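Below is one structure, written out as structure tokens; comments come after it.
One chain of protein is taken out of this complex; the other chains stay put.
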Amino acid sequence: MKGGTKAHTGGRSAGEFSWPVRVYYEDTDLGGVVYYANYLRFMERARTEWLRAAGVDQTRLLAEHGLLFVIVGCELAYLRPARFDDLLDVSVVPTAKGRSRFTVEQEVRRGAEVLVTGRVSAACIDAASFRPRGMPASVRELLERRVDVD
Amino acid sequence: MKGGTKAHTGGRSAGEFSWPVRVYYEDTDLGGVVYYANYLRFMERARTEWLRAAGVDQTRLLAEHGLLFVIVGCELAYLRPARFDDLLDVSVVPTAKGRSRFTVEQEVRRGAEVLVTGRVSAACIDAASFRPRGMPASVRELLERRVDVD
Amino acid sequence: MKGGTKAHTGGRSAGEFSWPVRVYYEDTDLGGVVYYANYLRFMERARTEWLRAAGVDQTRLLAEHGLLFVIVGCELAYLRPARFDDLLDVSVVPTAKGRSRFTVEQEVRRGAEVLVTGRVSAACIDAASFRPRGMPASVRELLERRVDVD
Partner (left out) sequence: MKGGTKAHTGGRSAGEFSWPVRVYYEDTDLGGVVYYANYLRFMERARTEWLRAAGVDQTRLLAEHGLLFVIVGCELAYLRPARFDDLLDVSVVPTAKGRSRFTVEQEVRRGAEVLVTGRVSAACIDAASFRPRGMPASVRELLERRVDVD
């Protein structure tokens, strides 16, 4: 397997998923640090890889079932700035789930330092009508497994 | 004056500031709607113009006083998706202030429809040390004026 | 009319279309200037407004005819940096056209200074198959009119 695609489970707790994100020029702003909206991109990369690691194939969910995950809410606290060249870790810990929605807590860390914390809620919808749909079994299982662990 | 730079005070309440944002290709994702992190960019454009309309010159604050505003927290609720070509309005209503921090509530609307609501908190910091600094008088006045109005 | 939506024809030549773009925090990088890829976003906003001003409705072209414009090539020269708070003008001058393709030349200016020049080629395609399709009459007319002028 090529670089850039290996998940790892380092970090705080045994069952926790996290994903590395390198900070590039594109991520910074004139303050010399990462632009605040870009942490939402980093967090989504980690969620995408968390789903992929659990065998959830979003491309197939859309193509074969017309299902899409959309973000319905988020809440972020910016504690310390990340800088160009930093190698960050972004964690994903599911904390709540319903029939068509789930919530994860995420942290962006640089080594042991927590830079940003977030809570993000997603809903499973029909890609055409944008109406809520029950989550596929693969995602429900992932959420149960992880929620059990923590 | 050229297009794209005129503030307007349409919208719900008399004293409210809002700023128009057109949705372009760059703002959308494969779901066919605006990518969720991009509303934070739209909200910042409105805050920047709100400060500008009140005579706060962020370029001078940085160059002459070494002051920078950074976002310390945000909370968004995504109610309905915005689409390519939509002309949105983004409002700014200050709701709290301290010595070095303030909070605004913001809405992204398409006509009468509210698409996204947000609460964003910013802090005034020293650009070199990233330590909190008291807000300049021009910003304190803006916050008092607006908070009084609402 | 609300701010942010008024086209204007200031700039070099009488028939030239240009569109104002304000530089926000989101557009800058740690060098303190506009991140180089973002000029492509600015240029696309100008092309979108140029099409809109000529009555070309891209949303309808996609919904009713399944047509999409995609960029097939671009070439940019970065002469001087744009900075936070700058109010730029982005011009659009069509210079070549075929059955399914056209090319425009674009400049990003700050007042009389040319900051970035570009040449961008677009193709009209079928949104489902991504195959080339003949351009709609409204676009062909726009290209003829403009190419005549210059």
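By letter and in written order, the chains are A, B and C; residue numbering begins at 1 in each of them.
In the analysis below, a residue touches a chain if its C-beta (ideal position, glycine included) is under 8 Å from a C-beta of that chain, and two chains touch if they have at least 3 such contacts.
What you see is a predicted model, and the numbers here were worked out from it, not measured in a lab.
Peer 1: Just to verify: which one of C:53, C:87, C:114 or C:127 makes contact with the chain not shown?
Peer 2: Candidates C:53, C:87, C:114 or C:127; residue touching the omitted chain: C:127.
Peer 1: Using the touch definition up top, pick the residue from C:53, C:71, C:87 or C:114 that touches the left-out chain.
Peer 2: Answering carefully, the residue with contact to the hidden chain is C:71.
Peer 1: Pick out the residues on subunit A that sit against the missing chain.
Peer 2: On the subunit A side, contact with the omitted chain comes from 2-8, 10, 19-22, 24-26, 41, 44-45, 48, 57-59, 83-85, 87, 89.
Peer 1: What subunit B residues would touch the chain not displayed?
Peer 2: Subunit B touches the chain not shown through residues 25-26, 28-33, 35, 37, 84.
Peer 1: Determine and list the subunit C residues touching the chain excluded from the picture.
Peer 2: Counting over the whole complex, subunit C touches the hidden chain at residues 31, 36-38, 40-41, 44, 68, 70-78, 81, 127, 130.
FYI, only the chains that are shown with their structure count from here on.
Peer 1: How would the subunit A/subunit C interface be labelled, same or different, where same requires over half of its residue numbers to be shared?
Peer 2: Both copies, subunit A as well as subunit C, present the same residues to each other, with over half of the numbers appearing on both sides.
Peer 1: If I average the C-alpha coordinates per chain and also across every protein chain shown, which chain's average lies closest to the global one?
Peer 2: B
Peer 1: Using Cα averages as centroids, what's the distance between subunit B and subunit C in whole Å?
Peer 2: The mean C-alpha positions of subunit B and subunit C differ by 26 Å.
Peer 1: Can you compute the centre-to-centre distance for subunit A and subunit B, using the mean CA position of each chain? Integer Å is fine.
Peer 2: Roughly 26 Å separates the two chain centres.
Peer 1: Where does subunit B touch two or more other chains at once, residue-wise?
Peer 2: In subunit B, the residues touching two or more other chains are 41, 44.
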